[in-house]
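Shown here: the complex without one of its protein chains, the others still in place.
Entry: chain A
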């Protein structure tokens, strides 16, 4: 291979890599969401069970007043460290309408069971809007996935949720807020219908962790990542095994190829 063709190849690779980075890059003009460190990121990432429980506490004591979570069942809570009895207890606190009528043909209400979906705060969208100044609090099941930054290496949904919850404040002097709106420096357009949901000591943690706004935001962001990507731990564990297998497989395939081709080269 001549020097000239090496230079040509190297510059092609560089230009190509630069092009890929440009395409992957988020266009400017967007709000910069700061990236945080999370226990679940990286190749070996896993959820912190205590943090998930704290996050669930925030969800049930604060968020669930307005936000539904319609893809999660109470039974799912067992995988963040609640026992079967605790889950039964949590589920039984809500009254749900039974799917089928009783023997007299009447619909009836009963206490929740672990197999029930999380009980929604409002019966329908209209009721939710009516109670919230016309704004619809989004369902939270997939929030962490749907609010993540686009493309490879973008901010995660947890980064966004943490930024949003800590991004409330006074609007700049030259900005006029619409009635009923709140200023948030990380929300698109900086006007958000949701009033600041968390402050220092919004909850009292059962495990004694100090409930600062930052801590609470991290905990709920982690919990919402878990509700969106409950499979993540299994995925990364399986991924590690798959990768190990594939590396060995590829090395063996390479050895086989070399052996077969020995007389051709």
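FYI, contacts are C-beta pairs under 8 Å (C-beta built on N, C-alpha and C of every residue); 3 or more make two chains touch, one makes a residue touch a chain; residues count from 1.
Simple rule for what comes next: contacts and distances are computed from a predicted model.
Candidate names were "3-oxoacyl-ACP synthase", "Cytochrome b", "Sugar ABC transporter substrate-binding protein" or "Cell shape-determining protein MreC", and the UniProt protein name of the unshown chain is "Cytochrome b".
Touching the omitted chain from chain A are residues 12, 15-16, 19-20, 22-23, 25, 27-29, 43, 71, 76, 138, 141-142, 145-154, 157, 228, 230-231, 234-236, 238-240, 242-243, 246-247, 249-250, 253-254, 256-257, 260-261, 264.
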